[in-house]
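Of the protein chains in this complex, one is absent; all others appear in place.
So that you can tell them apart, the chains are marked A and B in the order they are listed, and the count of residues begins at 1 in each.
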Amino acid sequence: MTTIDAGVVPVPRELAPRRETYLNVAHTVKSWALTTDHKRIGVLYLVTTVLMLALGGSFALLLRTHLLTPAGALMDSYAYNRTFTMHGIVMVWLFMIPSIPAAFGNFLLPIMIGAKDVAFPRLNLLSYYIYLVGALWVIIALWMGGCDTGWTFYTPYSAHSPSAVVPTVFGIFILGWSTIATGVNFIVTVHTMRARGVTWFRMPLFVWAIYGTSVIQTLATPVLAISLCIVGIDNWFDWGLFDPARGGDPVLYQHLFWFYSHPAVYIMILPAMGVFSEVVPTFSHKNPASYNAIAYSTLGIAFVGFATWGHHMFVAGMSLFDAAAFGVLSMLVAIFSAIKVFTWVLTMRRGSVVIRTPMIYFLAFLFLFVFGGMTGVATATESLDVHWHDTYFVVAHFHFIMVGGTLTAWLAALHYWFPKITGRMYSERWGTVAATLVFAGFFITFFPQFLLGNGGMPRRYATYASAYQPLHVISTVGSWILGASMLMTLGYLLVALFTGERAGNNPWDSRSYEWYTPSPPPKHNFEKEPRFELDPYDYTVPAERMHG
Amino acid sequence: MNDLLRRLLNLPPQASTYARDVDFLHYFVITTTMLGATFVFLLALYFLVRYRRRTPGETTVRVVTSTPQEVFIIGSILSLFLVFWVVGTLQYDRMMTPPPDAMTVYVTAKQWMWKFSYADGRSSMDVLTVPEGKPVRLVMTSRDVIHSFYVPAFRMKHDVVPGRYYTAWFEAKAPGTYAIDCAEYCGVSHSRMLGEVHVLSPGDYSSWLDGHPPATGDLVAAGRDVAAQRGCLNCHTLDGQPHIGPTWVGLYGSQVKLEGGRTVAADDAYLTRSMMDPQADIVVGYKSVMPTYRGVLEEPEAAALVELIRSLQTAPHAPSITLPKVTTEGSALPQEPLP
Partner (left out) sequence: MAEQVAGHFESLPRQAHAARLGMWIFLGTEVLLFAGLFVLYAAYRTEHPHGFAVGVENNTVVWGSVNTGVLLVSSYTIALAVHELRRGKQRACALLVATTIFLGMCFLAIKTGEYLEHFRVGLYPGGVGTFYRDHGEAGTKMFFTLYFCMTGLHAIHVVVGTAVLAFLLTKVLRRQISERAPHPLAIGAIYWHLVDVIWIFLWPLFYLIPGGNP
């Protein structure tokens, strides 16, 4: 049996009254295109980000297949360089950053705090369209051949590159405003729209994660916007703002770029951590080992994360003092993640643990994120980073975090909240098989890349010395397994969408607040202002107590 | 043990003097962190089994970690990370500070090749020939975009930036051929911007020197020619007398007072910047009249001038004429001529 629904008597489908939900309240295209319902906007983002994941993933498969041979199996170097650049750009900005906050954050945030919608619903819709326009420009850039500077756009190369730099940075610039608008919306929502009784320390931890993410994305994204603006100006008009001959300093660009892009990685991981702060207590049927630790470490990551950008620049000509400062701050920010990991693991202690697909993804996350996080601590050690910087070691590190961490969490979220969003259950058997394959495919793809980096193989190389070939072949085979498992996941979830078993309101027997509403929820989430009887992680009493 | 771990981790041979120490830190960091990660994962698996749900709908007790528990976990992890940081920073300092007796090689990176100029005037493309057992200081700049000079076997890497001169160093432990990779994406042939370091035993190195005489004579003499041809000697003297510009005698390595109160050390970077952007640092007591030589001086010429200036610790001979004092309005007296 796939659900854990305590105390609800199942009703045969034919006899159940047809309940109005946010999905069936209207069916026209206009009702979706002009919706201000945060749940529908969340679904729009979900569908679009899945398409972007497919696009970025296709580039990844092209890259890995090309790297089967030392001289390159598929394309010339110029095409390879544009492919890895667009892979990074599509994945980071079109998929990773919106993946959890814009889709799941939008859907769940108001419900979790007992609100009817976000603070600015029309701005929310506008954010989605801004995102679409930004994505469209990136696709136009692709059609024009793509950009070849790497997703980091380092100057002076980006000022002189003959590739489609300007439409690319223009698209990302526009996307940035979508992120900022969403961030502002969520911050104001959490500050002003919590229902009575939902105090800061009595709201689901996923809200903390989204809040922390929103703070980072609101503060950091404008700096990216101006940095890319200048790259575009330099490339199009040749104004030379980073040209040494005209008084410019190419390394200054790096400071500006990484000031955003390091917090950006926390934008990508905090929501993932928020997902597991929900999944682990639910499937352990137990309160988190320390609510405060999770909440405070979220703020710690959000703020200290702004002070660590220099660890991307240890070999860019940095003073010893700066290197030491960035090094120690990077160690400190890792501690906050360690706090969360320990809290999640200790949550299971003296719990009542059940394994379902979301928990399988948690186990995968635990292994991959901790492993990957430790390699992050290693690369923060300055003398070691001299060897690893700009090699496959770093590529492996960040894929362990972003794929092993964030994508795994996104998949967990997809399964955990599938019944809430669709009202149906997916097949647990397919879920287990796919999760295992995702894990295996991922590990086979990226673990060899640590060894490639140790061996001195630089990143962004279209061709390589033949001694590196065996590791590359293993990695490529892994990527095909990973790609297949993602297609498999898409497949059974689509089937479940139409033929899955109807879920009850609270199939996981959770106490978190989104499970107080029916699955799927009605258009206004709650008919009147909700009263959450219990705190969101009170498993000392049975589920019936949730409704008084 | 070192060799076993090195091979297990797919690390290249430890061909420089600091490579072994770096690898030892690497082993320590990876081992401790992997052990920690394994412990966490096994603990989770244990809890999963020990605390699995036995009856449907069963409730649990509310358990929160105590403050001493939290302090212990955080404290021990932080202490370990701080050890990494301290050792890493000390090693980094050593890796970024060339010993004073290092021999200098000038490196110019350009899409998509490496040019090397040696202090004795010889130059080479893509192959760097050095003796074993002698520290080598690389003074590096780029002609176009950012590149990065990376020798995996030395565990050595530094970005090479246009408009700036960066210094890196290594001391090769044993003869051999070691790959040079470009480690900063620089355009279409980034992956083909390769080179080699040829490390020769002292005997082989002197044979190599004899067999490859410098085409242009020693750099100091070349520097004298450049200084005369490019008009530097119209304003700068080689005999210690200040003139329209500061004298080059005793300049290298000295502390220079600038207009606006700053003091800078006259190192390679300062000297080359003075040639390329002379208005950036005006020396106290001098007018800002020096033209820029960016685009005028080729890299080997600039390198030759720096070698010349470096060689002028004392004036080669007493001044044969005394230059008239050049007055500047409203600033400090010109520096006294050196003995």
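Everything that follows uses one rule, which is that contacts are C-beta pairs under 8 Å (C-beta built on N, C-alpha and C of every residue); 3 or more make two chains touch, one makes a residue touch a chain.
The structure presented is a predicted model; accordingly, all values stated were derived computationally and were not measured.
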Hidden partner chain, touching residue among A:187, A:307, A:355 or A:490 | A:187
Contacting the left-out chain in the complete assembly, out of A:252, A:467, A:495 or A:541 = A:252
Can you name the residues of chain B that touch the chain not displayed here?
-> 259-260, 277, 279-280, 282, 288, 292
Contact set of chain A toward the excluded chain (per top definition) = 115-121, 180, 183-185, 187-188, 191-193, 218-223, 225-227, 230, 233, 237-241, 244-249, 252, 255-256
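Heads up, the rule we're going with is that only the chains that are shown with their structure count from here on.
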If you average the Cα atoms of chain A and of chain B to get two centres, how far apart are those centres in Å?
-> 37
For the chain A and chain B complex, residues of the former touching the latter | 4, 6-7, 77-78, 81, 148-150, 154-157, 160-161, 244-245, 247-251, 284-287, 289-291, 293, 314-317, 320, 323-324, 327-328, 331-332, 334-335, 338-339, 341-343, 345-346, 348-355, 363, 366-367, 370-371, 374-375, 377-378, 380-384, 386-387, 389-391, 451-452, 454-456, 458-465, 471, 509, 538-543
Contact footprint of chain A on chain B as seen in their complex | 9-12, 22, 25-26, 29-30, 33-34, 36-37, 40-41, 43-45, 47-48, 51-54, 56-65, 70, 73-74, 77-78, 81-82, 84-85, 87-93, 95-96, 144-146, 148, 150, 152-153, 155-159, 161-164, 166, 179, 181-192, 277, 294-295
